[in-house]
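The complex appears here without one of its protein chains, the remainder shown in place.
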Amino acid sequence: MTARSADPGRVRAYGDKWNDGVVQISFTLPLASSARATEAARQYVAAMGIREPYVALAEPIAPEFTFFVVYGRAAHEVDARAIAAEEVEAAALSRDEIDAEIALRFGRRLVVLGCALESDAHSVGIDAIFNPKGFSGDYGLERYANLDARNLGAQVPVETVVRIAREAAADAVLVSATVTQNEIHVRHLTDLVDMLEAEGLRDRITLVAGGPRIDHRLAKELGYDAGFGPGTTPSRVAAFVLEQASRRMQAPGDAPA
Amino acid sequence: MTARSADPGRVRAYGDKWNDGVVQISFTLPLASSARATEAARQYVAAMGIREPYVALAEPIAPEFTFFVVYGRAAHEVDARAIAAEEVEAAALSRDEIDAEIALRFGRRLVVLGCALESDAHSVGIDAIFNPKGFSGDYGLERYANLDARNLGAQVPVETVVRIAREAAADAVLVSATVTQNEIHVRHLTDLVDMLEAEGLRDRITLVAGGPRIDHRLAKELGYDAGFGPGTTPSRVAAFVLEQASRRMQAPGDAPA
Amino acid sequence: MPPRLGLQAETISRCRRLARDVAEAVRRETEPFTTVSTERSILRLLGVDGVDADDVPVPNRICDALLAAGKLPRGVSLWMGSALARGASDVSEAALRLSRPEGARDIEPHPRWREALAPHVGAGLARVRENRAERERRMARHPPDELPLLYAIVATGNIHEDVLQAAAAARAGAQCIAVIRSTAQSLLDHVPYGATTSGFGGTFATQENFRLMRAALDALEDELGRYVRLVNYCSGLCMPEIAAMGALERLDMMLNDALYGIIFRDINPLRTLIDQRFSRRINAAAGVVINTGEDNYLTTADAVEQAPAVLASQFINESLAKDAGLEPWQIGLGHAFEIDPTREDGLLQEIAQAAAAREIFPDSPLKYMPPTTHLTGNIFRGFQQNALFVLTSVATGQSIHLLGMLTEALHTPLMHDRWLAIDQAKTIRANARHLSDEILFAPEGRIVRRAREVLAGAERVLDGVARIGLFEALASGVFADTRRPREAGRGRDGVIARDPDHVNPFLEEFAREGAGAAR
Partner (left out) sequence: MPPRLGLQAETISRCRRLARDVAEAVRRETEPFTTVSTERSILRLLGVDGVDADDVPVPNRICDALLAAGKLPRGVSLWMGSALARGASDVSEAALRLSRPEGARDIEPHPRWREALAPHVGAGLARVRENRAERERRMARHPPDELPLLYAIVATGNIHEDVLQAAAAARAGAQCIAVIRSTAQSLLDHVPYGATTSGFGGTFATQENFRLMRAALDALEDELGRYVRLVNYCSGLCMPEIAAMGALERLDMMLNDALYGIIFRDINPLRTLIDQRFSRRINAAAGVVINTGEDNYLTTADAVEQAPAVLASQFINESLAKDAGLEPWQIGLGHAFEIDPTREDGLLQEIAQAAAAREIFPDSPLKYMPPTTHLTGNIFRGFQQNALFVLTSVATGQSIHLLGMLTEALHTPLMHDRWLAIDQAKTIRANARHLSDEILFAPEGRIVRRAREVLAGAERVLDGVARIGLFEALASGVFADTRRPREAGRGRDGVIARDPDHVNPFLEEFAREGAGAAR
């Protein structure tokens, strides 16, 4: 008999045996440490559908707070085959291919703006996409022959972005959002979409968001064309911009799916 | 406005705000690292009823396995007031008080055996309860004037325990179980109960289990009078033995609740 | 005694001389000016506080009115004194008058303004001195603190949650509590008012928030048998005002960097360098320990390459601080453990840099910042880096240890993230207590050579800065490859050329007190 292997239709956590479903959960409950608090932790985890919850640690971290580390078995199953991971749909192209395609399809350089909005002073993310140096060996947009890439930096007011987008007739605006506490990023990202729409620019521009807490799904929800998370490389972004800009050229005026 | 405080009827995890329900979950899925696998992890956690699951880490730890660290909000609530934590019911007494009570109630020394069963060679736990040195400043049972405490050590066959229990007319048998992989402790602990019953000794003896993975509930299920987990001090055990032995004296023959 | 590298004393003093030249040039260039924020700080020290119906702080109203009336160049002191001499019953009535456009327009200088103002200057100074004495009394009641001091941050955005979590941290062993500011408060040209409950990535620095946290920490003193230090940020457009507020509410430490605002917040260089001086004057008088922000350089650039720039900046911050009257024990110099953990022998370089800072600034507390940029969603790896960070901190005799969070890459600290960090630091600090006495560095080895290299690099940087001057250096991007021209950046319009008869009575007092003696 060999070790039973996974059924992609019924995926479960692997601890040290197939489908044992072992998971580790940690959290703090606002209860003074006691057998009662430990039982509360067990019930809290049980309520998640975790079997055989075992409280490995019940540490009093303040008079009325206890930190717990709990192990147990999550009997839940995921059908990996059925998953349509929300992913940015754009072929992976090299810098040269992209430059070539732009020349071919547009016969001009595409104007791409980059920034972080309002109070967000984190520029390293947007710099990683724009600066020639790029990210993990992949050159930044400013190195692309056929991209007129302008990095506006961080802490740029929404109005400023919109003004420059109009003046420069930008093809794409790339926004970096890093500070997410109390959903502040949602606020700023939405403000930008609203103002672009108010100015009738939204449809003409490929709008992309990125940042450590951004993913494609969230960006779509906020009215962006795409969202990129941790580890994004510039070329993937450039390829997407090319893709979208082309669509817009074909169907001017109306936003693509 | 001051920070909202907890409603003991609706307890939830505290991350950095009251009732934000923030929990951290880590596990490995038998899937190659990919956007799909990350989505599977999100769904697995969502299936536990965790809101806004955020995959902080998706680390390929083997060709077909990915390790995940996920944060999210567990909206579940626990009614802390309703919890009856399964706890050993015995007043906390000092060594002197216990010795005095034994003299008073029994007029003789109580015979207490200790051991770890069969293949389990872990003796530190049972030693912590029996050895004079004791545990975290609390003297061991061998220091009690009115306990005839006999530590049989580890790896003691079940038959041996039963034989000695009969010969010594033991009042209590204390069993330590440390190795729990593949439920081996359940097997050995149950064997002992069965054999004691077969020999008609069960009712005469206070039967106690202990160990890092033992708790009162489990011990009860397995037919023991009590179970003690990590951090147990000898005096708590002695107090319980006194309690139970007294009950047995009053209602000889039939096992107490 | 931490292990020694045997760095050349001459090189070190040459660096110090260069830095002093830089600082003196800055003073000459900034002395002709005052700023709206400096004037507002004077008002706050005089006891002016509160906001008007539109939530605009009274000090802002007054300065704006006087500015509009063309009267600010002579300084708020003259006008407050005159208002009082002309019958204003007290400071708030005087403030009320001057905050009205017509009040500001019509006020005439009064010959006896100084006498009228004196008692209020005295009252402000008295409160600052009393707070300092109070701190010293409280500290004297307890055994000396274990070093390095464990410094924990709270950053919920809600002062009440902050108080709850700060108390938990203090009980767990934190010795300094820093309330992180809401993002980019440095860009506000006024200080928000009252208790605040919604900030982003931090909680607004307001005088009421200072008071609430101070009271919460004082309340723990007897239970803990130690005094818990309170820290906030004294940088940005309101640098000196926050210094004043801190002095009035007995804060113990202030993040107070001469260049941070310029480089990382694009605040006007002139404005910042004028403000940093008065803010540090106030901190000096208040007995506050400042923390410089060199760690920030390492968050955008490679920590190995930037090491010389960090050291150079420490020398400059030190001399600007001394120039403003701070004693060495008040000058907490910042640096950080930011080298890529996967780098071969990277730990040796961290040790070299930490030991070098200790050897070069023997009388100043060193504020050691945790790994941040190289932390990822792997919280276990993060906890490991923080363990090496604590050990390095203890082994090299650092003074103020900012606790690293295993979740640094994910969110502002959760309750238990902070607890884990405190427990980690306490455990390792004790477990390695005397390690610094027991290890020596191999002569001419990798660690010693690295330290020398960094010092030599710093000297080169300082040499360049001294030659062209700090303003020119900032303009040409010497620091963090960021160009900040003298006249550009936020808040330039708040810089005002002083009238010949402009007075800052507090500066005069501080000078008399000889706080400046250290210079």
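The letters A, B and C name the chains in turn, as written, and every chain counts its residues from 1.
Here is the rule we use: a residue touches a chain if its C-beta (ideal position, glycine included) is under 8 Å from a C-beta of that chain, and two chains touch if they have at least 3 such contacts.
All figures in this text were calculated on a predicted structure; none of them were measured in a lab.
Chemist: Indicate each shown chain that the hidden chain touches within the full complex.
Modeler: Taking every chain of the complex into account, the missing one touches A, B, C.
Chemist: Among C:Met139, C:Ala301 or C:Leu348, which one touches the chain that has been omitted from the display?
Modeler: C:Leu348
Chemist: I'm checking contacts with the chain that's been left out. Which of A:Tyr14, A:Phe27, A:Phe135 or A:Phe228 qualifies?
Modeler: Considering all chains, including the one not shown, the answer is A:Tyr14.
Chemist: Of B:Tyr14, B:Tyr54, B:Phe67 or B:Phe135, which residue touches the hidden chain?
Modeler: Of the candidates B:Tyr14, B:Tyr54, B:Phe67 or B:Phe135, B:Phe67 is in touch with the missing chain.
Chemist: Using the document's contact rule, name the residues of chain B that touch the chain not shown here.
Modeler: So the residues of chain B touching the missing chain come out as 26-28, 59, 61-63, 65, 67, 119-121, 123-124, 127, 155, 179, 181-182, 184, 212, 230.
Chemist: Determine and list the chain C residues touching the chain excluded from the picture.
Modeler: Interface with the chain not displayed, on the chain C side: 341-348, 380-381, 383-384, 387-388, 391, 406, 420, 423-424, 427-428, 430-435, 437-442, 445-447.
Chemist: When the complex is taken as a whole, what residues of chain A touch the one chain not shown?
Modeler: Residues 1-3, 14-18, 22, 24, 54-57, 59, 69, 71 of chain A touch the chain that is not shown.
Note that only the chains that are shown with their structure count from here on.
Chemist: Looking at contacts between chains, which pair has the highest count of C-beta pairs?
Modeler: Top-ranked chain pair by contact count is A-B.
Chemist: State, to the nearest whole Å, the distance from the C-alpha centre of chain A to the C-alpha centre of chain B.
Modeler: 44
Chemist: What is the distance in Å between the mean C-alpha positions of chain B and chain C?
Modeler: The separation of the two C-alpha centroids amounts to 51 Å.
Chemist: Round to the nearest whole Å and give the separation of the Cα centres of chain A and chain C.
Modeler: 35
Chemist: Could you list the positions in chain C whose residues touch two or more of the other chains?
Modeler: Answer for chain C, listing residues that touch two or more other chains: 377, 409, 411-412, 414-415.
Chemist: Two or more other chains touching the same residue: where does that happen in chain A?
Modeler: Those would be 26-28, 65.
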